[in-house]
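Note that this complex is displayed minus one protein chain, with the remaining chains in position.
Letters A and B mark the chains as written, and numbering starts fresh at 1 in each.
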Amino acid sequence: MIYREAGQFKTTYASDQAIFPIREDRVAVAAIVAAAFAVPLVASEYWLQAVLIPFLVYALAALGLNLLTGYAGQLSLGTGGFMAVGAYSAFKITTAFPQVNILAVFVLSGLIAAAVGLVFGVPSLRIKGFYLAVATLAAQFFLLWLFNKVAWFTNYASSGTITAPPRSVLGVMVTGPGATAEARYVVALAVVALFALLAKNLVRSRVGRSWMAIRDRDIAAEIIGVRPLRAKLLAFGISSFLCGVAGAEYVFLYLGSAETLAFDVNVSFLVLFMIIIGGLGSVLGSFLGAGFIVLVPIFLTNAPHLVGLSLPVALQKQIELMVFGGLILFFLIVEPHGLARLWQITKEKLRLWPFPY
Amino acid sequence: MKLRTTLVGVLAVVLALAPGAAIAQGAKELFFPLLVYRTGPYAPSGIPSANGLRDYLTLLNERDGGINGVRIAIEECETQYDTKQGVECYERLKSKNPVLVNPYSTGITYQLIPKAAVDKIPLHSMGYGMTAAADGRWFPWVFNFPTTYWSQASAVIRYIAQQEGGFEKLKGKKIAHVYHNSPYGKEANPTLEELARRHGFELTLLAVDHPGQEQKSTWLQIRRLNPDWTYVSGWGVMNQVAVKEAAAINFRMDRLIGNWWTGSEADVVPAGDAAKGYKSTTFHAAGTNHKVIQDILKYVYDRGKGAGDRNRIGEVLYNRGVVNAMFDTEAIRTAMAKFGNKPPTGEQVRWGFEHLTLTDKRLEELGMKGFTHPVKVTCEDHEGNGPVLIQQWDGKQWKVISDWIQPIREVVRPKLEAAAEQEGKKLGYAKRDCSKEM
Partner (left out) sequence: MLEALRAVLVAPVADMAGAPAFLMEVLIGGVFAGLMYSLVALGFVLIFKASGVFNFAQGVMVLFAALTLVGLMERGVPVAAALLLTVAVMVALAFGIERVVLRPLVNQEHIILFMATIGLTFFLEGFGEMLWGSSVKKLDVGIPDTSFKVAGVLINRLELTAAVTAAVLVAVLAVFFQRTRIGRALRAVADDHEAALSLGIPLKTIWVIVWAVAGLVAIVAGIMWGAKSGVQFSLSLIALKALPVLILGGLTSVPGAIAGGLIIGVGEKVAEVYWGPLVGGAIENWFAYVVALAVLLVRPQGLLGEKIIERV
């Protein structure tokens, strides 16, 4: 009833190929984005700092990995390593050139991560599937070892950690101890919204289609004229770019300071979980998956308080783990293709509602 | 399918309503949050520490009715030693006006250092965290007394010198440092290198990658090198494996010294008898002989309010938790002496920390004579430059075997001040003039 496309005629190719061809979708997306920017007006610092900022940062990393794994079909467990490249590059650039706008620094560090990603993407031309995971794990472990070992990356800090220095955009502090959670949230949101839009466009372009062709049957793709070298490396490059930006944000907007352990292999796994749970090959899925992995544990931690139950923290954490594992299984069994697919099905139903047949 | 959609919907709604529901607390209570890690890979260390901290606070509530009549509201938050979860905990607990925070993890400490000044909540990272924060002129909100990794490393060298018969005997001796390959593990390296230059001993640094379940190659190198002494800065499973591997290559256990996070009951249990003779540093006694521990048994455990297993009271890390809680509550007491017997603000507790003077007499009143060393914290010195003890595992328990060993301050302090300047500037801080402080 409220969601239907009857009466919406498409008279040009452009309108037929729009990202959101249905008016209700456009309205809804515009409303969600607007609401997201309005969130700092109402949300507490806890919500912004502990929930929403990590959600946005992880969503960006998941988006990056989803392009590589979901669209181009190349399994990667090097996300943490590529994020670390972004973070350490951003730190080096901004400490060496404090006058450069921090947003430009993010982009530059993304480009450096992309270059590193290209190098570690080369084995993908020969190695496939789970075997490829090892190539990317080599990147993960080697990069972290390098950042840990070479003191130059931390500017020879005695603490061995990198810290986000105070930087501002348009006169507003966005990183460092003086930046408010609101400012950091808005930057993270703007960045992820921009890149989500770019990604959405990218995946329906020639590049995106070549990725999907490679993913679905690489030999066939090669025969119809997709160049695997170019397509795969491009996927590694763009994916690492997004992961790199996410890594820079991870330190500059979320954690504030970090050691290499903040990017260990668990981060790589976590981002992979996000895209599988959210939906491989779906931009929306990256967000839903990040939401699931970031929000559900926090919700489970807080749930007993809400109902006035006071459990010992250890028992609570153990139950939380069990429920979280159970939920993953539950959602996979309900819809193996992820939350994005679940949403799509809901939408199909909604189109016909309230008169399904 | 309907049901599914509904379920998802319900979940979404509940999620939306889940912000940290604050439990209202009386104005007469002071809120003391505990970031603990009772689960996960580091839980063997986390559990006794958390129990000790909590039990001492409960003791004050049960025996004295709180601190100067102000009851302590305790709330634990589980971090699993994970930085992200620690941040979540901190942000959730922050809304309840905590008087101070003990992060209980190096990663979380680094996270909270920039926040402490903004949120006006003092940070006490007792014997961990950022060593440079010991210079209070740069880091007014961060405290790491009674002593730091750098002081500890220098004290270990002094101890070795004592055993060898003087600093001049160190010349030509071989000392190895086996460390967790992380900023934490590397803390001692610059100090050790400096001392090696001064005293002419041969220092070998051997890194063990996280998590450290496999250390064969490290200990093979030790075996070949055959150092006179080996110092271990380990963490988690690395500790147990290191002790075991050292035993397996027949390294002399009484020449193997762990740092204070590498010397608890959990670290020697898997090695069993082979660990006998193993030494580690500490800054307090283990065991249950002291009055304060007896009081905990009497007022807390006999009333069924204990946080953990009665039989594990007196373990090294348990007692460390007790010491930590004592330092913090004494700082709060110091603050109350100036600002009145009501729940203090974070700012007032910070003042209390900077004017904390724990004398032997006060320790005796607290039932802790000989339990730990007197401490004096000042505006400049947030470390207290405390001495350390050497304890030894006799197969059943940890026993203190040395006197208090002073750190080599003339080596440590200048390095520390230089580091503080570097770290402070990174955060955009300016140096305080301590003579202008109250």
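Here is the rule we use: contacts are C-beta pairs under 8 Å (C-beta built on N, C-alpha and C of every residue); 3 or more make two chains touch, one makes a residue touch a chain.
Please read all numbers here as calculations on a predicted model, not as lab measurements.
Student: Using the definition of touch stated at the top, determine which of B:247, B:323, B:349 or B:390 touches the missing chain.
Tutor: Once the missing chain is taken into account, the touching residue is B:247.
Student: Touch as defined at the start, partner being the missing chain; which of A:29, A:134 or A:229 qualifies?
Tutor: Of all options in A:29, A:134 or A:229, contact with the hidden chain holds for A:134.
Student: Quick one: which of A:100, A:220 or A:352 touches the chain that's been left out?
Tutor: Considering the complete complex, A:220 is the one touching the chain left out.
Student: For the chain left out of this view, which of A:277, A:294 or A:340 touches it?
Tutor: Answering carefully, the residue with contact to the hidden chain is A:277.
Student: Please identify which residue in B:93, B:208, B:285 or B:379 touches the non-displayed chain.
Tutor: Of the candidates B:93, B:208, B:285 or B:379, B:208 is in touch with the missing chain.
Student: In the full complex, which residues of chain B touch the absent chain?
Tutor: 38-41, 43-44, 46-47, 181, 205-209, 211, 213-214, 216-218, 220-221, 223-224, 236-237, 240-241, 244, 247-250, 266, 269-272, 274
Student: Suppose we count only contacts with the excluded chain; which residues of chain A make the list?
Tutor: 75, 123, 126-131, 133-135, 137-138, 141-142, 145, 149, 217, 219-220, 223, 265, 269, 273, 276-277, 280, 314-315, 317-329, 332-333, 336-337
Here is the rule we use: only the chains that are shown with their structure count from here on.
Student: Can you check the complex and tell me which residues of chain B touch chain A?
Tutor: Residues 1, 4-5, 8, 14-15, 17-21, 23, 36, 38-40, 43, 47, 76-78, 80, 83-84, 87-88, 91-92, 94-95, 106-107, 110-111, 113-115, 117-118, 130-132, 181-183, 186, 190, 209-210, 415, 419, 422-423, 426-428.
Student: Would you mind writing out the residues of chain A in touch with chain B in their complex?
Tutor: For chain A paired with chain B, touching residues are 44-47, 49-51, 54, 145, 148, 155, 157-161, 163, 165-166, 176-178, 255-262, 264, 295-296, 298-299, 301-303, 305-306, 312-314, 316-318, 321, 334, 342, 345-346, 349.
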